[in-house]
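Left out: one protein chain. Kept in place: all the others.
Letters A and B name the chains as they come in the text, with residue numbers starting at 1 for each one.
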Amino acid sequence: MKKYGKLNGYNKWDIAFYIALMAFPVLQFCIFYIGVNFNSLLLAFQKFDVATNTTTWVGFDNLIAAFRRMFMTSEMLRAAGYSFLAYGLSLVIGTPFSLLFSFYIYKKLPASGVFRAMLFLPSVISAIVMVTMFQFFVERAVPDLVFRLFNLRIEGLIENKATRFAAIMFYNIVMGFGIPSVMYANAMGGISPELSEAARLEGVEGIREFFYITLPLIYPTVVTFLVVGVAGIFTNQINLYSFFGQWAPGNTVTYGYWLYIETAAGDRAEYPELAAIGLWLTLVAVPMTLIVKKLLEKFGPSED
Amino acid sequence: MSKKANSSSTKTRFTPVTVVILVLLALYTAFLIWLLVWSLLTSFKSWEEFRLNVLGLPEKWVWNYSFVLGKYTVPVPSASGVYNVPYGMMFLYSVLYAGGCAFTATLVPCITSYLCARFPYKFGKVVYTVVIIAMILPVVGNLPSEILVAKTFGFFDQIWGLWLMKANFLGMYFLVFYGVFKGLPKTYTEAAKIDGAGNLAILFEIMLPLVKTTFFTVMLINFIGFWNDYQTPLIYLPHYPTVAYGMQQMSVSTEYGMSTIPMRMTGAMLMFIPIFAVFLIFQNRLMANLTMGGIKE
Partner (left out) sequence: MNHFCKKALVVAVSVLLAFSAAACTDPTGGETERIDTTKTQLYVYNFYGGYGSDWLAAAKERYEELHKDDVYEEGKKGVQIFINNQKKSMMEVVASQVLDNVDEVYFSEYSYYYTLKNLGILGDITDAVTKPLTEYGETRSVEDKLTDEQKAYYGIEENGTVHYYGLPHYAGYSGTLIYNVDLFEKEGYYFAETPSDNTAEGRFIDRFNTEKSAGPDGVKGTSDDGLPTTYEEFFLLCDFIKEGGATPLTWNGQYYRQYLNNVAQALVADHEGLEEMMLNYTLNGTSNTLATVQNGIVTRQGPTEITNENGYLLTQQEGKYYALSFLEKLIKTDDYHNRLAFNNSYTHIDAQNDFLYAGHDGTTKDAALLCDGIWWEMEAKDTFASMEASMGPDYSKYSRNFGVFPFPKATAERAAEAAASEKPYTLYDDIFSICFMKANIAEWKKPLALDFIRFVNTDESLVEFTTITNTLKALDYTLDDAAKAKLTAFGRSLVEIREKSDIVYPFSTNPLYMNNQEFFSTHEAFYTSQDQWSPSAMHEANITAEQHFANMLAYSRGKWSTLN
């Protein structure tokens, strides 16, 4: 950092400018994040008694109880499994497809405008509506189709526990192409046309161009989405509430959904333990996110 | 550089891989169109018919729209009684709410990330870490205190108040902007500095134009998010119900058969069509990014 500063000659005017522009965001953050959430964060160290309407300090009791619950109950370990699985699936299926789709659009291949719109479309529609539509497709239309074609009665794909998680992840991945695709395509749009022109002249085209030119150049954007995804392991509800309300089957439940339901359904007396669980999740997830970011930046393809 | 030259230079012939992608995209599109057409057709069915004919074309086409529009109201207390806010007004509130919030919720992370990415102060690292923490840390039971703070500042039940409340730098778009600003070559600003440009000029005349596509994309995504957000208006805008708020109230309704699938699809279409129109119009704007390459020249 030092050399950067010196070299470019940052001075007190820069500092003044920096402070002036930073003032509003920081103030806003202090009021609407710290100010608003402060009491909630303290909850992790308190106990609330409904009968007497009193709050007492309990030190690390909640944290210890939360630790036991998080790392020693089969329910939560299972939720951990599905949370990581959900991330893994979107990582190995969702990300490559988004990138390839963006590449197609960036290359302006036939109907790319239409595809772009179609990719983005699900993000435009509210989740509750989209889920209703999708649910009908996999629960009624698919079995109906199978029945007509093979005269075979099968269960709906969400009804059937063997296909349930796959169907839900299919929904999440397919309906989730929109934002990354558009962002990737934007980033690709920023690549100098001369570069790909030069590559073409050298015979680098199609998938090779994608791997050797496009991907390295938009890598910072990809990293951003992957890092956000890591954070999402602990917060992603994979739309379970829209599918199942409060009654999502255990073989789909993620951390994000679990916490949401517990908070929504629980009473004030149950908040302290949830706050403590939240703290643990944060303690695990923040370093993990930062490490993943560092690693991706270190071992990713270089721009040269 | 002309648009024509640019577009021809990025054009590629088909290769086996791109053909595969094309097929996948076509499948995806077919699936989505099927879903949408199904929803649209469902909105033209009577719910008695829908029971027995879930997937086929409507045997009898029913115009559910005027009925749903008539029911698409939210009662709000007013000085003289209770006033039923009609769809048209909700639409206006939605535009104001989603438009304003989308702008502030895009501008603030954009500027903040610019400061963090382009200035050498350690504080930027702090901000970056704070963003990551805030993305992960679940906060429970903070609504009452949030309402209290909103009321203290006079933001409660004010659309402009929500613009300010939503004007935070937290969230993934901070990281997106951060990545974009980090990726911009230093040469541009250095050259401008040598030419004697001030910080403000560099920000507004050089940096912001360079990220304008990202800015508009993020703003559009935010706009859609706020358009579909019913929770915030439900709590913070009791006198200014938005269309999403109305839709939510309709979907929890048990009256007049409003909770049937055809009626819900009709309501969904009423919410979806305007934003889809906005999206298609701005789609052009997004495509324009292909002309803004070549910062390295």
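Here is the rule we go by: contacts are C-beta pairs under 8 Å (C-beta built on N, C-alpha and C of every residue); 3 or more make two chains touch, one makes a residue touch a chain.
Quick caveat, the model's predicted, so the values are computed rather than measured.
Considering the intact complex, the chain excluded from display touches A, B.
Only one residue from B:40, B:107, B:133 or B:147 touches the chain missing from this view: B:147.
One chain is missing from the display, and on chain A it is touched by residues 47-53, 65, 68-69, 73-75, 113, 135-136, 139-140, 155-156, 158-159, 161, 243-247, 249-250, 262, 265-270, 272-273.
Hidden from this view is one chain, which touches chain B at 47-48, 51-52, 65-66, 69-70, 72-73, 75, 77-84, 86-89, 91, 141, 143-144, 147, 151, 234-235, 249, 252-257, 259-261, 270, 273-274, 277, 280-281, 283-284.
The working rule: only the chains that are shown with their structure count from here on.
The mean-CA centres of chain A and chain B are about 16 angstrom from one another, to the nearest whole unit. On the chain A side of its complex with chain B, the touching residues are 1-2, 4-5, 8-10, 13-15, 17-18, 21-22, 24-25, 28-29, 31-33, 35-41, 43, 97, 100-101, 103-104, 106-111, 113-129, 132-134, 136-137, 140-141, 144, 174, 177, 179, 182-183, 185-187, 189-194, 196-197, 200, 205-207, 209-210, 220-221, 223-224, 227-228, 231, 234-235, 259, 263, 268, 271, 274-275, 278-279, 281-282, 285-286, 289-290. Across the complex, chain B meets chain A through its residues 1, 6-7, 9-18, 21-22, 24-25, 28-29, 31-36, 38-39, 54-55, 108, 111-112, 115, 119-123, 129-130, 132-142, 145-146, 149, 153, 164-165, 167-170, 172, 175-176, 178-180, 182-183, 186, 190, 193, 198-200, 213-214, 217, 221, 224, 228, 244, 247, 251, 261, 264-265, 268, 271-272, 275-276, 279-280, 283, 286-287, 289-290, 292-297.
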